[in-house]
Each structure stands twice: as C-alpha cells, then as structure tokens.
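Take a look at the structure set out below.
Just one protein chain is left out here, and the rest sit where they should.
Entry: subunit A
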Amino acid sequence: MANLLEIKDAQRQIGDSFALRNVNLAVAPGEIVGFVGANGAGKTTTIRAALGLMKLDAGEVRLFGEPFGPNAPDSTQRHVRSRIGVVFDTCPYPAEFTIAQMERCLAPAFPTWDKAQFWRLAEQFSLYRKAKVKDLSRGMGMKLQLAVALSHKADLLVLDEATAGLDPIARDDVLATLREFATQEGHGVLLSSHITSDLDRIADRVVAIDDGRIIFNMPREEITDMAGVAHCTAEQAHTILECVEEALVERREFSCDVLVPNRFEFSEAFPEIPCDHASIEDYLRFTLKGITQ
C-alpha cells in the first residue's frame, strides 16, 4: 500500500533564508510519525507544504500516492483533502460561533461527514452544543478540532503542535484517541510537537527537523529502547568516542554525557560506566548540540 503522505526533497525559500532544505518525510499506513523540532525549525512550514497550503520551490508532495500541491487539479484537491483530518495549534473557528453552528458550517464540506459521530465525540469531550468557540479553553478548542477531524472518515490525521498547552489528563485522552485511530486499517498520523514526551509514548517513527533540514529519521524504538546516555568523566568520554561509532558527547563542567546508539552493548563493554535509557529529547539535544570529539 502506498504511503499516506510522502514529501520528497522539499525545498522552499522565504525571504533570504531557506525555510525547507531537501526535506524528506513519509507516513506509512498504520504509523504514527512524530515530527519534532524546536520553535521555528520548520515543522509548521512542512505541514503547510504537505497540505497544499504553500508552494514548494523544488521537490514534491504525494498524498495517498497522488501528486499534490496548491496547483493540483480541483477534483484532486477536493477528494484528497476529504481524507485528511487537520488539527492546528490554535482553535481556528470563528470566535462568535457556537459548536452547533460550526458543525452546520463544516458538515457540507465533507462528503463523508458523520453527524452522529461528531455529536458522540462532542459528548465524550464535554463539548456543549451552545458553547461559543471564544469561551472554549485551549484544550477544549483542540478537542473540538479533533472531533471534527475524526467525524469525516479521514485516513490521515495531521496535527500541528496540537498538544501544546494541554493539561496532562487532556493530553492522555488525546494520545489515547490518536493511538486508537492509528490502529485502524489504512490510517496514519503525523503529529508535530516540541513536547517530546508525547512522542516517547506513541510515536512509531521520529523525524527531527532543525533550521529547515531533517536531522534524523528513525524508528522510535531505536531511540527509547536501544540508545542510551552514559554519564562519565572526560577521560572516559574520550575512550568511548574512540570505541563507539556514532557516539556524541555533551561536556559539562565536571562530567560528560555521551549518547550511545546501543546501551546494552555499551554496558557489556563498559560495565563500570552508568548508562540510562535515552529519550527523544535527549537524542534531539545530542544531535543538535553534541560533538563527536
């Protein structure tokens, strides 16, 4: 089965700087792809390009195997977008609208709109019919977007920093919903976030971007289940860097932390050096700031 989303060698210049430089990203069916990066790294720009909201200077975007972009044929834009559920970081609906009015406004847009499903989700998320969008908290606004995204039989969910600002309980609910969505056949999720702990929990693959460039793209297990962070002296760090390929060191005032790709092999080779499991945040930090000598 074709990838749900494929971005190949995407390039885009905005002003004097490159917003995207040879970005490659794919979401396969059944996959939750975590898209991580600092503020201003290019996550939202990549998502805008993927949704055909922005033109690329070079490269291509394919959605459900079809070439896509702002200049795609009208019929392609309609039927491709009907299969995508989008959740942005802020609730985009007009502030004066009630939830019932928003449902009436959005329902005609989707040929596969399921009104019963929407109100079921609204009840589950405690969204009341007469509540105005402007009175919703950030978390409730996000849940409203999610209810819309899950009510038109979408195959791909694209969430742009959707969990930022949510309380832990709301975040748990959302992550559980996304996990359940992705387990259904032919579904996938692209979840962009700078909150890496969310991705630790549900991502199947992690793609990191910095300054418009993809800096790593790997299965989440390789980071959280295999990689490790060794805590050692400078002298030990020097030895580790000579012996372990792809190790990265972060030097502190009185000690060093070394990212190793396989903490089990490392522990066998260096049993005297403590080595913790690595998180996505650690991996990102080391990739951006770590050095190899």
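Going forward, contacts are C-beta pairs under 8 Å (C-beta built on N, C-alpha and C of every residue); 3 or more make two chains touch, one makes a residue touch a chain; residues count from 1.
Methods note: contacts and distances are computed from a predicted model.
Engineer: Between "3-oxoacyl-ACP synthase", "Threonine/serine exporter family protein", "Biopolymer transport protein ExbD/TolR" or "ABC-2 transporter permease", which matches the UniProt record of the unshown chain?
Structural biologist: "ABC-2 transporter permease"
Engineer: With the full complex in mind, choose from A:51, A:147 or A:166 the residue touching the hidden chain.
Structural biologist: Considering all chains, including the one not shown, the answer is A:51.
Engineer: Which one, A:65, A:111 or A:274, makes contact with the chain that was left out?
Structural biologist: A:111
Engineer: Given that one chain is not shown, which residue among A:17, A:39, A:71 or A:126 touches it?
Structural biologist: Considering all chains, including the one not shown, the answer is A:71.
Engineer: Suppose we count only contacts with the excluded chain; which residues of subunit A make the list?
Structural biologist: Interface residues of subunit A facing the absent chain: 48, 51, 53-55, 70-71, 74-75, 77-82, 84, 86, 88, 90-97, 101, 104-106, 108-111, 133.
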